[in-house]
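Got a structure for you, questions after.
For this view, one protein chain was removed and the others were kept in their places.
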Amino acid sequence: MIDKSIAGPAQAVADIFDGATIMIGGFGEAGSPIELIHALIDQGASGLTVVNNNTGSGEVGLAALIRAGRVAHMICSYPRTANSTVFPQLYRSGKIKLELVPQGTLAERIRAGGAGIPGFYTATSVGTPLEEGKEKREFDGREYVLERGLTADFALIKARAADRYGNLLYNKTARNFAPIMATAARTTLVQVAEILPAGEIDPEAVVTPGIFVDRIVHIPDPALESDLVARGVSYP
Amino acid sequence: MIDKSIAGPAQAVADIFDGATIMIGGFGEAGSPIELIHALIDQGASGLTVVNNNTGSGEVGLAALIRAGRVAHMICSYPRTANSTVFPQLYRSGKIKLELVPQGTLAERIRAGGAGIPGFYTATSVGTPLEEGKEKREFDGREYVLERGLTADFALIKARAADRYGNLLYNKTARNFAPIMATAARTTLVQVAEILPAGEIDPEAVVTPGIFVDRIVHIPDPALESDLVARGVSYP
Amino acid sequence: MSPDPTHPGLSRDEMARRVAIDIPDGSYVNLGIGMPERITQFVPAGRELIYHTENGLLGMGPAPAEGEGDPELINAGKRRVTVIPGAAYFHHADSFTMIRGGHIDVCVLGALQVACNGDLANWSTGAPDAIPAVGGAMDLVAGVKTIYVLTQHCTKHGDPKLVERCTYPLTGKAVVDRVYTDLAVIDITPQGFRVVELSPGIEFDYVQERTAAPLLPPSQD
Partner (left out) sequence: MSPDPTHPGLSRDEMARRVAIDIPDGSYVNLGIGMPERITQFVPAGRELIYHTENGLLGMGPAPAEGEGDPELINAGKRRVTVIPGAAYFHHADSFTMIRGGHIDVCVLGALQVACNGDLANWSTGAPDAIPAVGGAMDLVAGVKTIYVLTQHCTKHGDPKLVERCTYPLTGKAVVDRVYTDLAVIDITPQGFRVVELSPGIEFDYVQERTAAPLLPPSQD
C-alpha cells in the first residue's frame, strides 16, 4: 500500500546533501514550512541554493537557515521584508549570492521546470537592468527575453491536509509557490496539519495531485514565523 | 453588480465573426459545449479556425459545425475517432485544412497563450515528422523544438456550475481543455448546468477563477453527444 | 484662484478618490502597496471592482479588525486581508497567468520616476549598497492592460518625479498610461505628457514648474 508518511521532520530531510538546490514554499510566513526548515538546520547540509520569494524574517525559519551560513545562493524576487536583517548583512559582506528574478518570472520558471519546459519567452524585464545577460527575441513585433526552467533537488512545502498518496489541500494564500515547487523538485517534502483517509479529499478539489509529493510529515500545530519573531525566538 | 449571465446560447454567440479563431472545450463528448456549438451553427459565422482535441462525432456538435462548412481550419491532436465521418470526408476532398499538434503540445500552447508566453521549448515531436518547419535548439545536451503560444477570439466551454462572477467547477474528466482555453481566448463563453449564489463555491476549490470568463449561459440539462449520435440526430 | 501655498493640490485620499472615478465597473484591479490601496475606499456607489493580489487571491476584501484574520490570508504587502463571497485562491503561476496574460484590467502603482515616454522606475534607486528587490512590479507593468501611476508630483525633497528620461533603473519601458498626482492628471501620449485635468486651485504653470519635461495642455476637442 502506498503511504508517503514519514515519522518526522528529521527523517524527511535526512538525505539532503551539501550543495543541493532547495525550493522552499511560502510568501513571507504564509506557507513557510518552518518545522522542515528547522529540521534542515539541525541536519547540517550546507552550500545550499535556496529558491524562495523572500529571505525570511527574524532569526527563525529561512532566516535562521541563512544565518547559520548554510545558504550560498538565494534565488528570489524580494529579499527585503519587514524584520529581515539576516540576509542584508550577509549580502553586504559578500557571504551570500543573490539571483534576483521578477516574481512572475520566478513562478513561471518553476512551473516550466516541473513541466519539462527548458525555456520560454516573457516580456517581463525587457528594457530593465534585469534583462542583462538574457537572450532577446521578437515575436509579432514585441520584444521578449528567454528565461530558463528551474528545477530543484528538493522542495520543502507546507499544506493544510494530505492523504496517504500525497494529494494536497492548502490554506488560503499559503498556497502560493507550493503547488509549482512540488512539480519542479526531484523530491518533494510536505508538512501537513492533517492527514486524511484516502477518498476524503474530493477529487475535484485536489490542488496538488499526489504524484508530485514524495514524503509527508504530520505537524498538527505548526509554528508561525511572526509569533516566533514577536517572542524573540532565535533558532536553534 | 457583476453578473456575467446571458439570456441564452443565441445571445452568447451573437458577435462571433467570420474568420474567427474559436477554441472549443471537450475531449470527445466529455466537456463538449454542444448547445453553444449548435447556437453557433444557427448564427452562421463561417471560415472559422477551430481548436479542439478531436473533430466531433456523428452529425451533431462540432461534427455538425464542420459538416455545415463553417470550419476552414482545424487545429487538433486526434481527428480520427469512433463515429467520426464528417471530418475525414472534407479533409480528403481538400475542403478543410488540418494542423496536427501533439496533445500535450496543444495543451501547453493554449496555456502559454493564456499566460502571455509567446513561445516555449519542448522535446515532444523532436525527430518526428511533426518537427518539420519548427526551429530546433539544444538545452543541456537535449534537443527541443520551439512552439508558439496559441490564443483565440472566443472559447466555447462547458462546466458544471458557475457563480455570477464566472468562477467555475467542472464534472470529472469533462474538465480537460476548458480551464486553459478560458485563459487563452479574448472572450470566453461557458454553458453551465447550475448557477450558484456568489460564495457557494469554496474559494479553495474554484478551478477557473471568474476573471477568465465573460459570458455564462444556463443549460440545466445539456444534451450528450453520444445520445444524439445513437438516436441518429443530425443538426440542424 | 491660486493654490494654497501651505497645502496645494489634493490630499492622499482625494488622489485615491480621483483614480477610483476612472476605474470602470466590473474591472479586475491590482493595487500596489501603499497609497494605491486607499482606492478601495472611494469606489463610486453602484460599481463593483474585483481585487487581485499577486500572491494568489482574486476577490480580496478589506483588512480584518486589528488582531483578527488569518496570518495565511494576506496580500502582496504581507498584511492580513479578507475575502468576498465569490473569491478564489490559486498558486503563483496561475496568478501571474492573470497578470502576464493580460487578464487584469487596471494596475495602480507608485513611482520613483515616470518619463514622458511612459517609462516607469519604481523598484530601485540604483544606490550601490541597496539590496535589490523587485517583486511583481515588472510582471505587472509588462502584462496589465492599463497602468496607472498614483504618486505625489514631487519627492519629499521637491524634486520632480515626472521627467524627460528616468535616471533610476527601469521597471518597464513605455508602460504607463496615466499619472495621477496631487497636482494633476496627466496622460502619456505619443507627444509626451499631456495634462488631462488640473487639481482644484492648481494652475498649469505651477505644475509645469514642478515637472522635468514639457507638459501639453488639455486637448481641446
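A, B and C are the chain letters, set down in written order, and residue numbers restart from 1 in every chain.
Methods note: a contact is a pair of C-beta atoms (placed from the backbone, for glycine too) under 8 Å apart; a residue touches a chain by one contact, two chains touch by 3 or more.
Note that the structure is predicted; figures quoted are calculated from it, not measured.
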Which displayed chains the hidden chain touches across the whole complex: A, B
Which of B:126, B:146 or B:196 sits in contact with the chain that's absent? B:126
Can you say which of A:14, A:82, A:211 or A:230 touches the chain missing from this structure? A:211
Thinking of the whole complex, not just what is shown, which of B:10, B:72, B:100 or B:146 touches the missing chain? B:100
Contact set of chain A toward the excluded chain (per top definition): 1-2, 111, 113-117, 163-165, 167, 183, 197-199, 201, 203-204, 206, 209-212
Where the unshown chain meets chain B, residue by residue: 27-31, 77-82, 87-88, 91-92, 98, 100, 102-108, 110-111, 122-130, 170-180, 207, 224, 226
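Convention: only the chains that are shown with their structure count from here on.
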Farthest from chain C in C-alpha centre terms, which chain would that be? B
Dist(centroid_CA(chain B), centroid_CA(chain C)) in Å evaluates to 36
Please tell me the distance, in whole Å, between the geometric centres of chain A and chain C computed from their C-alpha atoms. 30
Multi-chain contacts in chain B: which residues touch at least two other chains? 115-117, 203-204
Where chain C touches two or more other chains, by residue: 57, 83, 89-90, 93, 96, 99-100, 142-143
